[in-house]
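Some notes on the structure that comes next.
With one protein chain withheld, the remaining protein chains of the complex are depicted in position.
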Amino acid sequence: MATKAQSRLSPLKVVSIIFVIIWVLLASFPFLWTVWGSFKVQGDFFSKADWTNAIFGVQTLEQTGSRFTLDGYYGAWVEEEFWRSVINTSIVVFFTVTISLTIGTLGGYALARSGYKYAFWLLMVALVFRAMPHITLVSGYLLPFFEWNIWGILPTTIIVLVAINQPFTLWMLHSFFLNIPKDMDEAAMVDGCTRFQAFRHVIIPVMWPGVITTGLFSFLLAYNDFTVTRMLLSQENETIIPKIQSFLGSAQVEGNVMFAVAAVVSATVPLFILVMFFQRQIVSGLTAGAVKG
Amino acid sequence: MFLKKIALAGTFAGLMGTAAYACGPSGESVRILGSDFPAIQAVSGTAQANCGGDAGEFTVTLRDDTRDMMNQAQTPNPAQYTSVIVANSTLTQLMNDGLVRPLDDLVAKYGQDLNPNQMITIDGQIMAVAFMANSQHLYSRTDILEQAGVEGIPATVDEVVAAAQAIRAAGIMEYPIVLNASGWNMGELFNLFYFAHGGELFKPGSAEPNVNNEIGVAALNSIKSLTEYAHPDHLSHASNETQGLWEAGQAALGIMWGSRGGAILDDEGSSPEVTENTVLSAAPTVDGGSIPAATLWWDGVTIATNISDAEAEATFAALASAMSADMVAEHNDDAIWLIDGYQPGPAAAGVSATAQGGAKPYPMIPYVNFMHNAASAELADFLKGDESAEQTLSDIEAAYTTAATEAGFL
């Protein structure tokens, strides 16, 4: 039941709504611009002559006879077989998230339930690990991976992504488990369960919100990663981000940049669906977990 | 009727082709790595079309980060790729680690159709076979020059600056010059003008730096005189941006790569006004000197050290078969080919004039990348006006010395 005071449009409320509107515009404008521009030719979207060309599609009209063109999408999906990268990305993301969460949950749970000093120091060390610039790590991997003949394949990349995202996953899950009352699993252990059984039967059923939230972040890390996937994957196994980079890299050829733009827009669609689908869980997950630290 | 003729000609060429290609030992694995641009696509694609059926495995990998990972890829035995397609500076990078094999025996066996001037020899041994040339040179818009009352195409830096001044004075453009000056390009800019002034980057026969001198100061001043009239964002410009500005008709004088000539002169992405009036000419000379401010580049094929002889033979034979008049005829405008049968068009005018003018090839010295990188990193302060020329040159030497010492050259 909203009281009168709450439902009235106070100045504060007006200010906050205007603030949200400004933020929504700022956050979405570059993306909307990209969506609109993905139906134009390069000369319009990346126009040096006049930026309004990107809106009205002057050159698009000249070159294709219409103000909108699907050339970018056709080029990316049909000519350059962007769908292969989509499949590769799905594999990489699926396994990275699953493995990250599985081992991260076990580790995070242990860290949250152990009161010994070494647990604290492990958490600290994990932070230091996270501080290492990825570019150094990846350059270091190259030679041994080539030597062992495991460069370029998806499993290698998956393991590397899992490992370098582990510190973040651990921290987040650790703070989440801190919020699940200790009594729950301890009661189960008093009843004769082992630690693992307690974890399985008592903790797993209640941990999903936190795991899903952490999963969203691991998903985004794996999905958006550029340094690792670019340097460690061979061309047949390219995921979408290096693929998009390769559209940009061979920019000597007019039009390839538009493949990248179209690819980016297409790549956002599954994310849109995913966020819409998990939106409630994301929020409730954080609510239950990491938030309270 | 016309279409039919072409189809027939195609079949005929195809038949001739299969008979003529000497593909080397069959059933071997051929794995080619290269950068991703049209000329390399043409060569590697033709090699695959000619000999792909004959090979046990034939892969072509064209990446934009080839340079970043090729040494690590080629170090193990067997190497990841049997051939890397390189340029001057990247050949040095591979040779520093001993990752390319001499090609004399393979050239003797499969190189009948190759031109002698395609051979890149180092100490008497053929280490690479070049197929295309490239260099920076001057692009001019004749209509704008005319409008500003400038006669002819500028040939020296002073003339370029004077023309730019005239264009600005006539109120046509505030910043008529475009040049590539971001990152790596900045170091290259220094090379261009340092060589044009007659400088040598290193003391003869050693790795000691040799840029902190009057020649260096003169080179920096030449660059500065141009950037006064260059687009204010020039420090963030690479080829894509300068080409974009040119095609949009926002520049009248440009120092850009010859390899962009084809794309600039074609009818895509630009108006007829720009393409019809764009003239490609030799890179400008400086101060009464005769050397154009450019470095000459080639791209060519190499064969890996850490592979079997049979693989090396199959790979070389496939690539040699692609460096043919047939391939050039099909891809004439994709590059400035060094291969027989090339018909130079207007897009090649700038590079050939620059080469004839006596521009220097980009040096193939093991430590040149460190000098280049030092110049790229330190030159920005000077161009932004934060630092004197002498200070910048001494910074370049200091940065180079630090890197070269670590790499064991000093």
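General remarks:
Each chain gets a letter, A and B, in the order it is written, and its residues are counted from 1.
Here is the rule we go by: a contact is a pair of C-beta atoms (placed from the backbone, for glycine too) under 8 Å apart; a residue touches a chain by one contact, two chains touch by 3 or more.
Rule of thumb we're sticking to: contacts and distances are computed from a predicted model.
The chain absent from the displayed complex carries the UniProt protein name "Carbohydrate ABC transporter membrane protein 1, CUT1 family", chosen from "Carbohydrate ABC transporter membrane protein 1, CUT1 family", "Cell wall polymerase", "Putative spermidine/putrescine transport system permease protein" or "Cytochrome c oxidase subunit 1". In the full assembly, the chain not pictured is in contact with A, B, by the touch criterion defined above. Across B:S89, B:S140, B:N191 or B:S259, the residue that sits in touch with the chain not pictured is B:S89.
Checked against the hidden chain, the listed residues B:I122, B:I172, B:V279 or B:A310 yield one contact partner: B:I122. On the side of chain A, touch with the chain left out of the figure occurs at residues 12-13, 16-17, 19-20, 23-24, 26-28, 30-31, 33-34, 45-51, 54, 102-104, 106-107, 109-111, 113-116, 119-120, 122-137, 139-141, 159-160, 162-164, 166-168, 170-171, 175, 195-196, 213, 220, 223-224, 226, 241, 244-245, 248, 260-261, 264, 267-268, 271-272, 275-276, 279, 282-287, 290-293. Residues of chain B in touch with the missing chain: 67-68, 71, 88-90, 92-93, 95-98, 117-124, 130, 133, 174, 181-184, 186, 205-207, 232-233, 235-238, 248, 250, 296, 298, 338, 355, 359-361, 363-366, 369-370, 373, 376-377, 380-381, 383-384, 387, 391, 395, 398-399, 401-403, 405-409.
By our rule, only the chains that are shown with their structure count from here on.
For chain B in complex with chain A, the touching residues are 36-38, 61-65, 68-69, 72-73, 75-76, 80, 239-240, 244-245, 247-250, 259-260, 263, 268-270. Those residues of chain A whose C-beta lies close enough to touch chain B in the complex are 42-43, 46-49, 59, 63, 142-143, 146-147, 149, 151-152, 230-231, 234-235, 245-246, 248-255.
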